[in-house]
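Here the complex is missing one protein chain, while the rest keep their positions.
Let's look at subunit A:
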Amino acid sequence: MTSIAMAGGAVRASIDVKERYWRLTLLAVVLWAAWMARDLGWAVVWESAPFLLKGLAISWVLALTSIGLGALAAVPLAVARVYGPVGLRHAAVAVIEVVRATPELMIVFWIFFAFPALIGQAVSNWTAAVAALSVIAAAYLAEVIRGGLYSVPKEQWDAALSAGLSRGQAFVYVVLPQALRNMVPALVAQLVSLFKTTSLVYVIGVIEFFRAVTIVNNSAFAPYALYLTMAVGYFLCCWLLTWVVHRFDPKYLLVE
């Protein structure tokens, strides 16, 4: 028993050593990259920082709004697809698969150009952006939720229903919490992807982070500094999303 524990300690110690070398290497690379990048025209980035930050804020508003609205639509879509009667189920499948099987950019164009022609009324680029991103988020999140729902064993329904809970109560108190827990990894991947998708709406003139960087670069040519800033900006935002979702991830263990 003791020897196993000691062996375990030794293994952990060697991992710690490797971890330390890895961090040192990473630090060296970052410092080297910073040194190489010192003359890339950072003044432009510095001067346009307020404009770029405003773009980044708009990206966040777009992401959070579309994820929020999308999630609201995604739950009924997923529930319809998994538990719905035949007609409703097929309708949900159609909506989800059509959105997922067409280019996201096309959906943006559809809502901004084609949809106004149908209803005979102009749609602002902001409305169109939020609507398109929400539709995209709804379809993809519905699939994430569906995966989560399938991951909950049928026996959980048996237990909840046999205690006298209604189907709705069984879903809300027993099945959904477990499904949410199981879908965390897929959810993280999807939220990161949706955050990056917000960059698409620059094509209809919404000045979010991507568009803001491009505008600055068009007037004061400094592609290295600006696109490096863009990469770091998107990376940090997606990393933050991942971190937040994992913060809310309950740490209970699942029974086999």
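In the analysis below, a contact is a pair of C-beta atoms (placed from the backbone, for glycine too) under 8 Å apart; a residue touches a chain by one contact, two chains touch by 3 or more; residues count from 1.
We take it that contacts and distances are computed from a predicted model.
Novice: For the chain not present in this complex, what protein name does its UniProt entry give, out of "Na+/H+ antiporter subunit C", "FAD/FMN-containing dehydrogenase", "Amino acid ABC transporter ATP-binding protein" or "Glucans biosynthesis glucosyltransferase H"?
Specialist: "Amino acid ABC transporter ATP-binding protein"
Novice: Which is it among A:53, A:114, A:159 or A:189 that touches the chain not included here?
Specialist: A:159
Novice: Considering the whole complex, which of A:92, A:174 or A:187 touches the chain not shown?
Specialist: Of the listed residues, the one touching the omitted chain is A:174.
Novice: For subunit A, which residues reach the chain that was dropped from this view?
Specialist: 155-156, 158-166, 169, 173-174, 177-178, 181, 250, 252-255
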